[in-house]
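The structure follows.
Omission of a single protein chain aside, the complex is shown with its protein chains in their original locations.
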Amino acid sequence: MGNGMSAISLKNLDVSYGDTRVVEGVSLEIAEGECFGLVGESGSGKSTVLRAITGLAPDWEGEIDLFGQPRDKSIDKRFAALCQMVFQDPYGSLHPRQTVDATLSEPLAIHGIKDADRRVPEMMEACGLDPRFRFRLPHQLSGGQRQRVAIARALMLKPKILLLDEPTSALDVSVQAEILNLLKRLRREQGLTYVIVTHDLPVVSFLCDRLAVMRQGRIVEVADVAALKTNTMKDPYSRELVEKSTTRITA
Amino acid sequence: MSEPLLDVQNLRVRFPTATGPVEVVRGVSFTLGRERLGIVGESGSGKSMTGRSILRLIRKPGEVTADRLRFDGKDLLSISEREMRKVRGARISMVMQDPKFSLNPVMTVGEQIGEALAVHEKLPRRQIRERVLTMLEAVQIRDPERVFGLYPHEVSGGMGQRVMIAMMLIPEPAILIADEPTSALDVSVQGEVLKIIDELITRNGMGLIFISHDLHLVSQFCDRILVMYRGEVVEQCAASELDKASHPYTRGLLASVPQLNETRELLPVLDRSQWETA
Partner (left out) sequence: MSMTTRDWLLTESPSSRMQARLGRSYRVLLALLRNPLAVIGAVIIIALVVLAIFAPWFATHSPYSGQLTNRLQPPSAEFWLGTDELGRDIWSRIVYGARITLMIVLLVAAIAAPLGLVIGAVSGYFGGWTDRILMGITDVFLSMPKLILALAFVAALGPGIENAVIAIAITSWPAYARIARAETLTFRNSEFIAAIRLQGASAMRVILRHILPLCSSSVIIRVTLDMAGIILTAAGLGFLGLGAQPPLPEWGAMISRGRAFILDQWWVATMPGFAIIIVSLGFCFLGDGLRDVLDPKSGGKQ
């Protein structure tokens, strides 16, 4: 592995929901500062990998290491400060009765960090949120603004790893562009490691360095994003996926 | 093209709010022949409201007005609700985004498709069953006999949407309004579903209104495109000439989509002040 330690290292990861095994034998090494894309169709288990890393899908076997530290199945404060997640649906991932201020202060309160009045406006600014939104409720914000709040919340504890589960698929294309730009800038500014799950290959092409194609719970291929751009992926299924995303109507 | 199937002039949809009425569709005009018309726009552009208002599906207190909303020699805004029911489903049908919410969970798939037929045409049961099975085959469901007896929760998303399409097309309507029919589906399934819609439309010589947020998808699939923004049509062009679009909104939208071989460091963001007049 050389001298550089992996930010995330998965070895032979199996994840089950009840009796059904959703992810089988997944092994990945994701370097610090890298942006890694996990692509596949729905049911391929790509989101489940993220949920296993976070502990939201605790029924897994194998090994998950974050910066060389083996991960257990609980969600504790140390893990929370290291790794955060942004969810797909900006309408479902914010507490409907809490203002932006309450949502962003909560992680600080949990970790006993005092200066919320300085940090909340700072983070809002970093995520491109107008300070006037601070005391608004989610229903007073647009989808894009909500997703900015969700990203800001994930970054409040200054994590090193950000897991992104289809962060733009519920948004309009013009808003998607804004959020993708924001994610790119935040990664550069804060030296974050991203793992992004998406079905949208152009998003991977824009944001990622490497990608893994998943199918029915297994990794089919790990490739450089250059292979995606030039359509020179090795596995036939990967190529089929690329093909379908360029010409959707095979009439 | 002869007499258009549908002629819409100056369509407006208004909703009263605490701070006065809000117009969500502001003077939309278009005609539809036996063709595939795409209506593209982002959320809040009024594209879905336009589709729904044609079938008078806007709920109170919403209010629909138009200088003209003609279909089949009838003015859809002035006919009685009873006559409207004969149009809805039988002559103009609509496919919605998510089959999960549009199918009745306690009726089998076959019964539901047959229901559409039984309401509009009085046919003996056996004949209905046969027509349903043929229709299921037409939407490329491999073993129609088995699917006929399944309940909606037992079918996958892609199959559910095919069932919806079968249900909407079995009375052989003149116009199909498809509101984001594939947005809830996987890319691979999307293609198949679109292909089915396309084949059935062409075969029956129907008109299609395809409502979507996806400019590229619409440009590949439709003959003509209307781009809507804030309740108005800002661009109208042939699908093949989308790359020559003139309105800055359309051009901005096209540019903001990432490409498969993306090389840009940042994506261009829409500058709405460019065309919005306060």
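Every chain is named by a letter (A and B) in the order it is written, and numbering of its residues begins at 1.
The rule we apply is simple: a residue touches a chain if its C-beta (ideal position, glycine included) is under 8 Å from a C-beta of that chain, and two chains touch if they have at least 3 such contacts.
This is a predicted model, so every value here is computed, not measured.
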Tell me the shown chains the invisible chain touches, ordered by label.
A
Decide which residue listed in A:Pro70, A:Gly92 or A:Pro236 touches the omitted chain of the complex.
A:Gly92
One chain is left out of this view; which of A:Pro107, A:Pro202 or A:Gly217 touches it in the full complex?
A:Pro107
Per the whole complex, from A:Asp76, A:Asp115 or A:Glu189 the residue touching the absent chain is A:Asp76
Residues of chain A touching the missing chain are 54-56, 75-77, 79-81, 84-85, 87-89, 92-99, 101, 106-107, 110-111, 132-133, 135-137, 139-140, 150, 153-154, 156-157
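Here is the rule we use: only the chains that are shown with their structure count from here on.
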Chain centres from averaged Cα atoms put chain A and chain B apart, in whole Å, by 33
Can you list the chain B residues touching chain A in their complex?
42-43, 157, 186-188, 190-191, 194-195, 198, 213-215, 217, 220-221, 252-253, 256-262, 264-270
The chain A residues in contact with chain B across the complex are 41-42, 143, 172-178, 180-181, 184, 199, 201-203, 205-206, 228-231, 240-242, 244-251
